[in-house]
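All protein chains of the complex are present and in place, except for one that has been dropped.
What follows is chain A.
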Amino acid sequence: MSESTSANTPKPSSSVKLVLLGEAAVGKSSLVLRFVNNDFQENKEPTIGAAFLTQKCSLPTRTIKFEIWDTAGQERFASLAPMYYRNAQAALVVYDVTKPSSLTKAKHWVAELQRQASPGIVIALVGNKLDLTNDGNDATAGESQADNEAEPSAADGEDASGENADEQDASSGDARKVSTREANSYAEEESLLFFETSAKTGVNVAEVFTAIANAIPESSLKSGRGTGAGTGQTTLGGGRPAEDSRVNLGERGASTAKEGCAC
């Protein structure tokens, strides 16, 4: 939007294509809106399809322009996901710390990404809705929590249904159902970045994106402005990804056109 801001800075600028994945209603869009607009909406309507947003992130040595695909979490959209992660350099896989089934879903996404996405993709596992837990009450809550929190049992109940997850432990006001330890150890096993965030309070949101920006290898960054040609992996920049993939797309396009066309 504001190219001018980066124009002032001599820092090189690169764009990074990032995709958000995760079960419905874990807060993907809220995380993005917090990051992009520093805004939060209670009871946001579910995303339909996918939304495309951009935001700059300034690092000491360079500026990263995130091109973000915020995908809808509903199952019926799952088949479209490859379109969004195919060329992504980074992925944010989000679950809800109050809903164990959402971590299971997140693990499925991680597995799919590891199997199908670009080999060098940076994946961050993000447990959202920290504000609903006791840790969310102190603003310092964050990555460093992996040491405490011996939340038992709940984390094992991967198939615990949503209804159970919604039942809050009224006495403590802590709705956490996925322990930090469990998620963190999984993230370590799979070499993922790991954060617990609250899009509502803003805790750790910017940190996730900064960490991703830092984790993207310099080699896979290309200079931002408009140069479309490059290796397959880096043709993700903004409006010109098409050149490389156009042959494929053409084929697909032709067939979908036939299906979709009523003539």
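Just so it is clear, a residue touches a chain if its C-beta (ideal position, glycine included) is under 8 Å from a C-beta of that chain, and two chains touch if they have at least 3 such contacts; residues count from 1.
In the analysis below, contacts and distances are computed from a predicted model.
Think of the chain that is not pictured: of "DNA-directed RNA polymerase III subunit RPC3", "Vacuolar fusion protein MON1", "GPI transamidase component PIG-T" or "DNA replication complex GINS protein SLD5", UniProt labels it "Vacuolar fusion protein MON1". Here one chain is not drawn; of A:Thr47, A:Thr63 or A:Ser198, the residue touching it is A:Thr47. For the options A:Asp70, A:Asp96 or A:Glu182, the residue in contact with the chain missing from this view is A:Asp70. Within the entire complex, the positions of chain A that touch the omitted partner chain are 1, 24, 29, 32-33, 36-37, 39, 41, 44-54, 68, 70, 72-77, 80, 83, 238-242, 245, 249, 252-253, 256-257, 259-263.
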